[in-house]
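A protein chain is absent from this complex, but the other protein chains hold their places.
Now for chain A:
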Amino acid sequence: MKLLRIMLAFGMFSCLAAGQALAVDVRAAVFRIDYPALAPISRYDLVPEDMGFAGAQLAQEDNATTGAFLGHTYELETVAVAPEDADAAFDALLAGGQNLIIVMARQDDLLRLADRAGDGVLILNATAHDTALRDDQCRANLLHVAPSRAMLADAVAQFAMWKKWPKWFLISGSNPDDKLLADAYRTSARKFGAKIVEEREFEDTGGSRRTDTGHVLVQKQIPVFTQDARDHDVVIAADESDVFAPYLPFHLWTPRPTMGSAGLRPVTFHAAHEAWGATQFQRRFEALTGRYMREEDYQVWLALRVIGEAVTRTSTNEVATLRNYVLSDQFELAAFKGVAVTFRAWNGQMRQPILLYDGRITVSVSPQDGYLHQRSPLDSLGLDLPESACTAFD
């Protein structure tokens, strides 16, 4: 029998429960600043050129498919720039009328761009983890899909406490971001009743990440570096700079599990995650892009899906309406993590479960059982309303 492929035509959007569907054209941009960086310790962490943009491509397809039933069209622009060209390129985006912009940049650049954009533009932060952006440095036009360092550290802390591993040996790097991450772990320890019994700093002395002899020197250095620590249950690594954390598991003086920047890591997503229907999402991504999904791809996908979902439900491309809807109690979005993701109305942070990943599988997901909260268990991760100094959303 002949195979019929029935193509969908626009105008097929009759009879929507929400009422009369109207044509809406949605434009969004992904703006990525590419910072100079050393090669990663592991080749698995090499950064693909389409990092983030690949996630954007999938979200664009998902939004367009849904939009086809509603008369909504989606257009995507992606920009990658060097830090010194960022302002000019961003201004060009604004001049071109873009007012829904996903930004992949560090805190200082992100804040400067958000301030340049002003009120009529909605920025979604896809990658910056700085807790300050959700605290006293928050901006009314800036929402955060990326979790804060506080959320990531809390996710690890809850698992440690669930395992009854309250005595922590904290090893942190010497760069500013490492120190901020170490601070997040100190705060989490206080919040959940863990005790940091030993702290050491692993100094970044520069040099290349890779050598021909590989592990030989590491195998001697790390045991020495970690010997004579007070009795501890777990080692917590705070190494955003990727200088030493991957060396810790198996080279510790005292055999203990490692969590944080190595061992069991808190992530928004990873390419082996299969629960809650994620397999089909992974397969769509791989078929489209020819590679595995990274956290950055997931976060950019999620940011664009936030916009798509808000457009679907409100039938508008108006920035103020979309922002209000996203921050309202009506907004919810399925994100392959078992519960709906929503936004904290007090600082624009997305609530989301954090996966605990060992490099191959999802080991656990935080929040852990038993961490309750009057609003949502997800609010046991990161800055809660009374803790946040953010006033831009009042």
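Criterion: a residue touches a chain if its C-beta (ideal position, glycine included) is under 8 Å from a C-beta of that chain, and two chains touch if they have at least 3 such contacts; residues count from 1.
Please note the rule applied: contacts and distances are computed from a predicted model.
Novice: What is the protein name, per UniProt, of the chain that does not appear here: "PQQ-dependent catabolism-associated beta-propeller protein", "Possible glycosyltransferase", "Peptide/nickel transport system permease protein" or "Universal stress protein"?
Specialist: "PQQ-dependent catabolism-associated beta-propeller protein"
Novice: So which of A:Thr65, A:Gln227, A:Ser328 or A:Thr391 would be touching the chain we can't see?
Specialist: Candidates A:Thr65, A:Gln227, A:Ser328 or A:Thr391; residue touching the omitted chain: A:Thr65.
Novice: Which residue among A:Ala80, A:Leu333, A:Val363 or A:Ala392 touches the omitted chain?
Specialist: Of these options, the touching residue for the absent chain is A:Leu333.
Novice: Touching the hidden chain in the full complex, which residues of chain A are there? Just list them.
Specialist: 1, 3-8, 12-18, 62, 65-66, 69-70, 277, 279-281, 283-284, 287, 312-313, 332-334, 339-340, 372, 376-377
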